[in-house]
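One protein chain omitted, others in place.
The block that comes next holds subunit A.
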Amino acid sequence: MRGATHARWAACAVAVALAATACGGGDSGGGSGGADGIVSSSWGDPQNPLEPANTNEVQGGKVLDMVFRGLVRYDSKTGEAKNEIAEKIESQDSQNFTITIKDNWTFSNGEKVTAKSFVDAWNYGAALKNNQKNAYFFAYIDGYDQAHPETGKATADTLSGLEVVNDTTFKVKLSQKFSLWPDTLGYAAFVPLPKTFYSDHEAWLAKPVGNGPYTIDEYAKGSSMNLRRWDDYPGPDKAQNGGIDLKVYTDNNTAYTDLTAGNLDLVDDVPASQLKNVAGDLGDRYINTPAGIIQTLAFPFFVKAWDTPDAVKVRQGLSMAINRQQITDQIFQKTRTPASDWTSPVLGAEGGFKKGLCGSPCEYDKAQAKKLIDEGGGIPGGQLKISYNADTGSHKEWVDAVCNSINSVMGNNKACVGSPVGTFADFRNQVSTQKLTGAWRAGWQMDYPLIQNFLQPLYYTNAPSSDGKWSNEEFDALVNKANAETDKATAVSTFQDAEKVLAEQMPVIPLWYQNGSAGYSDRVENVALNVFSVPVYDQIKVK
């Protein structure tokens, strides 16, 4: 009988323990409502230190977007670049710019935002010795080659193209004509930095100080960040809530569960496995809007067999063999839209997005697809291998679906196979060192909402992200011409002409435009994602 007593005692212990937990749990979100209400939001650990020119992923980007404001800011709905700190940005020749800033801006520590705050920050970002991963943003500024040479030591610490005129004015000289350059200045790398950034770097990184609508109240690296509204914020876009609590989640499924349990107000990355439940769980508190991301299939042009006129037909045929609509509907639950050009819907028609620019090569046509591939001499090597990283992003599902689609067109179960690579880093390594001889999945998230950003860095000869090493004189010439245009509309339409070269040559196959998704609790309203699929935190209202 003794044993039984033990068992009963243990059962009681569990019951007591559970009850204790119940006392611990229960308080959700917390805080008062209204204008001072605090919004809790899911977060991921930023991959890099939170320096503006060193943050190239969305988790760190979220914070910078709340803590900093730059010369221009992209409209959260249209993505249009509008002056924020800049009073005016002028140029006669698309190469020499004079930037005048408003003089009422300060950092949250009281320091004034001057022309020098910008110039110093840009020099810091560009200098090779500072290891800033976004240094290439300053590549258009004259003197970048000396401050950040591709090989060897830097011969200058600062960019010769930057010149402070007075407290509110500075001049920028670019190394080439680039009429749309002012529109790139909304990116986080271009924000001004306070003096403490340089004088006490460690302390600054532990608790960044900026000039945005929020200040960082508490930052526990790797687990949470509490941001509070800055009441003396001089800008026009004051925060509509009392603050944002960012919480790091180990898994986006857990964050989603917390949202449905009422412990979290905002999840800006709804896991793919939950998309089926989202309507039932959240109803109309689910957002699914286009983001500036396009997914493509890239090809190796350093492999001779892919760099022939016949291979153009094969690539066009492969493109026509992919049933994009079916894959986006069934695998992605409409969180992707079939692509019919090489840009993104977030640019809008004025910005250069043109639905159907690709024409018939991007439309599903089984008969024509097979005909083109056969005319081109079949798939080089007899089999198409699509490489992808297997660790994140559930790429396996869609790669297999794309292959099934191609296989059914070819009537051959081995015409296309997926080729997984263990980790993202290894995958990127193989891509960037030209180790792959088949196709691979490629994605592009825009840096700024400009058609130029979807074309030049990817397809221009020897461009930094031209992994496939495609090269075409006609395309290069059109891009150069577009950059030199002073009129924005003409520039955009010239870029579109360059894009038509892509349709003829099909250096990469556009697959689909990615959407940003988010879900929120019934405590908050006025939630939206901007064109970078980051929540517009300052506009969120607490009921």
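Assume a residue touches a chain if its C-beta (ideal position, glycine included) is under 8 Å from a C-beta of that chain, and two chains touch if they have at least 3 such contacts; residues count from 1.
We adopt the following convention: contacts and distances are computed from a predicted model.
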item	value
Among "Helicase", "non-specific serine/threonine protein kinase", "Oligopeptide transport system permease protein" or "Cysteine desulfurase", the UniProt name of the subunit that does not appear here	"Oligopeptide transport system permease protein"
Identified contact with the non-displayed chain, of A:T257, A:Q368 or A:Q539	A:T257
Contact with the hidden chain (one of A:D36, A:E57 or A:E350)	A:E57
Hidden-chain contact residue, picked from the options A:D391, A:E504 or A:E525	A:D391
Touching residue (missing chain; options A:Y249, A:F495 or A:W512)	A:Y249
Sites on subunit A contacted by the missing partner chain, in the whole complex	2-4, 6-7, 9-10, 13-14, 17-18, 20-26, 45-49, 56-57, 128-129, 131-133, 135-136, 148-151, 205, 220-224, 247-251, 253-255, 257-258, 260-261, 263, 391-392, 422-430, 432-433, 442-445, 457, 464-465, 467
